[in-house]
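This view holds just a subset of the chains, kept in their places.
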Amino acid sequence: MRMAFALPAYTPPDFSGSPLDAAPLVAYREVTKTGVAPEDFHATSIYPEYFHIERDEWRLLRESRMDCVVVLEEDRGLSVKELRHLACGDLVACGRRENGEDGIFVHTGGFEFPGEAGEKFAFRGRLTRESSFSTDYDELYGLLEHERKSGFILWVAGPALVFDRDGRDAFVKLIEGGYVHGLHGGNALAVHDIEAALFGTALGREIYSKRNTPLGHYKHLDAINSVRGLGSIRKAVDLGRVSDGIMRAVMALGIPYTLAGSIRDDGPLPEVIGDAYLAQDRTRDLARRATTVIALATQLHAIAVGNMLPSYRVTDAGVRPVYFYSVDMSEFAASKLADRGSLTARSILTNVQDFVVTVERGLMSRAACLTPPE
Amino acid sequence: MRMAFALPAYTPPDFSGSPLDAAPLVAYREVTKTGVAPEDFHATSIYPEYFHIERDEWRLLRESRMDCVVVLEEDRGLSVKELRHLACGDLVACGRRENGEDGIFVHTGGFEFPGEAGEKFAFRGRLTRESSFSTDYDELYGLLEHERKSGFILWVAGPALVFDRDGRDAFVKLIEGGYVHGLHGGNALAVHDIEAALFGTALGREIYSKRNTPLGHYKHLDAINSVRGLGSIRKAVDLGRVSDGIMRAVMALGIPYTLAGSIRDDGPLPEVIGDAYLAQDRTRDLARRATTVIALATQLHAIAVGNMLPSYRVTDAGVRPVYFYSVDMSEFAASKLADRGSLTARSILTNVQDFVVTVERGLMSRAACLTPPE
């Protein structure tokens, strides 16, 4: 009954047959204005893309993401850049046809997902709150156990993750259990996590009892002001002022994170990156390493990371898929992400509190089962 | 840390002081047309209501529900009837003022909920998906343990309860654990539960793997037709044709249930009550006994039972509150029920699958903790 998790095999394209064997080399045009691509620039997708850079050499993009351009580097490598990072003189791959006509091949069918091939057109198309998620949980347990040792699990979270005591506690256990390798969120995630550490509240309301506290609307401001006074979250943790919660756990274990500023923030906390595009770059640095991403109750950040995430990762062991889960309450949010077109993107429609508590329990009970008797 | 559950005390009104001591007796008018109330009829609320029927005797309504009329019975008792059940000659209590002016007192403040009194106006008013539900789960565990022995727990469920294997299994465990004393749903609940028993599918889709099965659109029709062929669900269970699931468990344990027909039904299954108002009457018979109601992922049936449920129950031990939980994914559905105005009505915004699985695990782990070592 227990699902054994295995990464699907990857089959590269066959470049030896027609018509790819007759494909031209990819052409480049030079950037003549900073941050502006030449006409007819090729834009990347989430799929593995191969570029015919030399006779008989098709090179797969590493660390790709959608909606970027491909630049030929001095070392003959290909990098995937956002428009704003283009420099004058950069050589940008051009051509928009996807089947080799321009020396570019977009490979959409590289992975064979076990048991799904051939069935996919028969699936009831729409995912709703009434879909069955039992199998998703079970697959997720298998995946997370695998990734804990062999992958990089990046979590993306909205503040609702810390609005509930049990959800916040369960996520801390996931961090301590080794299931969190990176974290991305906004100012509010950290603010209310620290507010909970200092006062037991989120926006002035107790995260267990739901009771409003006197002068509750000061709580998050006092949390922000305290941390700003100390100079950083890091300092607040090191001094023991912030002695529990997600930010403490992340810092205690040296887990990389990014907190992106947004226009609705109070504060912000010192570690928050105020420049949206610098925040995007730093978060993409996490996304480059990610093999599984789980986005919890946030549209803004889930879409942000979804945009910067390819459907595959090139590792020492070869090409593997990147898994992307989003957990949200609304079909609307799920649909926004589902159009990514990857079999590895899944949505689970539920409350983030229950999701995190259920996943933590599920992983622990599996771990308990696996522990051999002494 | 463990919450000890206790029913809140009930304080009846004080009829000895002013102005209630000077209140008139309640007046009645006779019904002159079947199913039609006399002008100025008094309509019931969800609250305990007292009727001044004789000098110095205020009688509390038993088995009340909102939007009904109060009829003086031959034995001097007061019954709470739907308009359609009025017979010619019935004496209907009249008067619409609620503070005794017409010999009727609506008692809204009878229960003292521990820890909430005096705080309620300070609560962040709106319940959303981002509210903390940890405390609701913990309170629910305590409540269900209490009610398991001393109350009557009525569950109301939409078909989504059986669309997911783990959710369906968990609910069966709740039945077997003694936490289900009555069940109300529609035709679809039973149809897809039986479809799952016969074919492992719901609407043709496997409830674990989500895979569509060949000729999947026949599955629920075959399930219906089989049961109709056998004559009843009861028969299908007794013959072992339906060997797992919710309907089987309910029948095996003799738990009372009602299945109400609706205009969107296929079939229907034989036990389904096609007449909406007979179904309402039969379901109210369950609601009369209920001390806790939990409505899962159904607007139609949750509102139906909410309408027929008072906020209190008169038991041998006195007057106690009736608890009403609704579990749904949308704030819209939660709001529809929340206007009932009772502190005992709670909404939990989440996916029914996770809710049932979480509740079952929570109850079992508490039970395990409580079991004394042998």
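As written, the chains take the letters A and B, and residue 1 is the first residue of each chain.
Just so it is clear, contacts are C-beta pairs under 8 Å (C-beta built on N, C-alpha and C of every residue); 3 or more make two chains touch, one makes a residue touch a chain.
Values in this document were obtained by computation on a predicted structure and should not be read as measured data.
Student: Note that 2 identical chains are shown, then give how many the whole complex contains.
Tutor: Full complex: 4 copies of the single sequence.
Here is the rule we use: only the chains that are shown with their structure count from here on.
Student: Using CA atom averages as chain centres, what separation in Å is found between chain A and chain B?
Tutor: Result: the chain centres lie 42 Å from each other.
Student: How about chain A: which of its residues touch chain B in the complex?
Tutor: It comes out as residues 115, 119, 122-124, 129-135, 137, 159-160, 163-167, 202-212, 297, 329-330, 349-351, 353-355, 357-358, 361.
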